[in-house]
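One structure is given below, encoded as structure tokens.
Here we show just some of the chains, and they stay where they sit in the whole.
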């Protein structure tokens, strides 16, 4: 069995076993796991080559939680109204038939504003201001509101632009001032110089590779920017120095598992129960037009942990990382993995989440 | 060939042959079939072990027709308005983001109010008042109106609560006073003591059994209450004495085929042509989010007999029973079967309905 570092609280020993089994499931597997229950840390584990508990990894779409928490806080304070049109905050967004899109529709992947016909280079993907401007000027890929589909690489930029328009702060500034610095959350949109040395490269998937890129002329291809000549698959994009430094809000963050768990602990603390219910409410459930599979979105956050309606909210990423809050079990959870998964990206996270929940239920009775 | 009891009118001999063929298609098959055309009984048949023409069987979702007919009658009289919000009749239903749900959306399986996170025990499933209260207080499983999915075990309770709020009568009282007793309809929500002896147990399916229960964390699992520790599959639930006595309106009714045919004859008589068209209009056609298959719902009733737009309305059940009105052919139809089907639950009913229609067309010219 691989060596597992770190600690678990009494009663959470099965989680250590499950974590060791996950590490053993793939040669060279390295990962971090952290969880708290009812405010107390119960799991803080790591293992595998090149990682310790302080390492930072590119977490791809897990980053989106930063943008959605910012939106939730602004909705809670009344600065942002999910029922109002995006253009009332951001006039340029009205272009090309998007005048009627509400903030709530944007957050729930209903706007159809998934990309542009030119696509984005890796360097452009690092620049949320550029992304927001281009997508705002572009026609939607379906009639807004008529369907929903994952705005994979741009939802963070679009949400962040709403933050900037309502607060005057960039999303990174908002996150740093309101969440990261005051609460010591190890989740960064472009890590500070002193933290860069803790960043560890994501490793490519074991053979077989994760398949061909999506067809350039599909909605998935457009949302993935696969039609751009300089397209990089996500396991390479995530390590690109410019992309990583840019800390774009859809996929560019770096974090430790501890950072992800703490991020959701802060989310739980800052959001009232009513706001938490509002963000975890299943606003878009069913066929995702871009991914072609079933998904369940709340106000941005993914909410099927494991099924919609349970009150949990969070996000996962293509690299297998995940962070979430599960108020019903009093639980926050973070998981990162270093090697890009070959198959089901969410498998490790689901397995470990079940293990933590099982122990939490047994302890809480 | 199995012995077939009962009679057919001249010109309907092919239906007797089709019924005998259905009985012969499975060892120990027992079933009832009844139909009227233009007000006259044309088919009254039964056969197979343990059944005669007077036997009552648990008909599972065929029961829902009772609730939908009550709603249709109240819509016709103006006591219930499909365009108004459910909360205007039932304030508690507004909880957790369901304030905007209209009566029409509820009836067409668009509310997302398919169940609760705790699920229901078999005993709780027998109690529509309990179901209505719990589901009303619970968050929906998708944004109401954004999709539709079968509210398998609760739509009868929710519809029945609307009946109670508008008339002061429970659904059972409404059904008994307005439909069952005055017209002698042998379809019961909890059979009277003198009729209990006519109830025959449903038999489990032949090997192979109907597969594993739905995943507890799927929408189908939640709608089926498969996540409750005391989950019973439908072929066992239907025979549960408490469940059967409760006569819950989504799946708890018992009936004979004659009773089902007569129920729809009464529906035809009590509803004006305009109301019949309104209930048979395809309000929700396409992908059912819970079942994962294509469905077509009118105002509650299923309306694809065989395709939406033909004006027929009715309901089938997981046990293979079916009841419907087909005004275009002047036809009402009831079918019950004793053994739970192993495969396509609707196959027998579709086959026999075609046979009856063929004869009706030939006779009517």
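Lettered A and B in written order, each chain numbered from 1.
In the analysis below, a contact is a pair of C-beta atoms (placed from the backbone, for glycine too) under 8 Å apart; a residue touches a chain by one contact, two chains touch by 3 or more.
Treat the numbers as computed from the prediction; the structure is a model and nothing was measured.
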{"item": "Given 2 placed chains, full-complex copy number", "value": "3"}
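Heads up, the rule we're going with is that only the chains that are shown with their structure count from here on.
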{"item": "Chain centre separation in whole Å, for chain B relative to chain A (CA means)", "value": "43"}
{"item": "In the complex with chain A, residue positions of chain B that touch it", "value": "96-97, 112, 117, 138-143, 146-147, 217-219, 221-222, 287, 289"}
{"item": "Of all residues in chain A, those that touch chain B in their complex", "value": "108, 277-278, 281-287, 296, 304, 306-311, 328"}
